[in-house]
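A protein chain is absent from this complex, but the other protein chains hold their places.
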Amino acid sequence: MIFIVSFLVVLMLVGAAAASVFKDLISAVIAAALVSLVATILFYFLQAPDVAMAEAAIGAALTAAIFIIAIRRTKRYEE
Amino acid sequence: MRKIVSIILLGIVASGISLSLAKIPFGVPKTKVGTHYINEGIKETGATNIVTSVVVSYRGFDTLGEVTVLFIAAIGLGAVLTASGREKMRKTEPASLVLYTGCRLLLPLILIFGIYVFIHGHLTPGGGFQGGAIIASGFLLIYLGCRERRINQKASKLIESLGGLAFVVIGLLGLVFGEYFLFNFLPKGTPNTLFSAGIIPVIYIAVGFKVGSELAGIIDNLIEES
Partner (left out) sequence: MKKVDDVISFLNSYIYYIGAFGLILIGLYIILVKRNLIKVIVGLGILDTGVNLFLISIGYITKGTAPIFSRPGLDSEHMVDPVPQALVLTAIVIGVAVLALALSLAIRLYQHYGTLNLRKIREQKW
């Protein structure tokens, strides 16, 4: 049990570091959505189902969607 | 130069946070008000989902403040983006028939699921904010799949304003019938049934419709190309 949680936390930190390094902004947004997804699973392990539902619907789906719409109206690559 | 100062600042913040985090024990009950809400929650409010009773009944005024913040953000976004200049119209090719039909078939199912989630907010995990987000992602599917459809802007603004107004009116009715704002004046019923917990399902229905139409309006404002 503790190894599953450690693996998920390491995956979350690797995703956050990747969001900081990528030069293509859409890849950075997808890495941030991965961080939200793993946070949803961790919220479920901490016995909070309401918060897990809210984070899954809002953090993983709507945040990534509005980021990609905004990137489409501006530049795609970081300078 | 700027990078070195930032890294030094981050080092100071990191050492401060880690020194204080090492003193917090993990998994030990820390406050007494939580146990009071768990023990007396069903008797005082009638809702079996304790988190819902805390959000709507014990700390209902904070939820009113949050609904106001969401409203201000949606208005600000609409005000900033409609004054922008015209952009060149991008040519979008129409979607294929399978995608078009599939998205139109899925939309009523997603809407029914979202309405189910916020109607049963006081019995199962769920509530107004989660149901509203599910409804908004249903509308996002229509924007992605069927390219030329837009939602009716007048209807979405009307539903959003009516939802917020219903919340405040229910609170003021509590002031008229009882002692304080957001007083629970409807009968509490037996717990674990649908018509229980007084005003909590009514408030969550208003909040669910409001949040759903608000997030769909935000996406519509962002997508609008001239």
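Points worth noting:
As written, the chain order gives the labels A and B, with residue 1 at the start of each chain.
The rule is simple: a contact is a pair of C-beta atoms (placed from the backbone, for glycine too) under 8 Å apart; a residue touches a chain by one contact, two chains touch by 3 or more.
Owing to the predicted nature of the structure, the values given are computational and were not obtained by experimental measurement.
Take chain A: the residues that touch the chain left off the picture are 2, 5-6, 9, 12-13, 16-17, 19-20, 25, 28-29, 32, 35-36, 39, 42-43, 46-51, 54-55, 58-59, 62-63, 66-67, 70-71, 73-75, 78-79.
Mapped onto chain B, contacts with the missing chain fall at residues 2-3, 6, 9-10, 13-14, 17-18, 21, 24-31, 33-34, 37-39, 42, 48-51, 54-55, 59, 62-63, 66, 69-70, 73-74, 76-77, 80-81, 84-85, 124-125, 127, 129, 191-192, 211, 215, 218, 221-222.
In the analysis below, only the chains that are shown with their structure count from here on.
Averaging C-alpha coordinates per chain places the centre of chain A 19 Å away from that of chain B.
Across the interface of their complex, chain B is touched by residues 49-50, 53-54, 57-58, 61-62, 65-66, 69-70, 73 of chain A. Put simply, chain B touches chain A in their complex at residues 49, 51-52, 87, 117, 125-127, 129-130, 133-134, 136-137, 140, 215, 218-219, 222-223.
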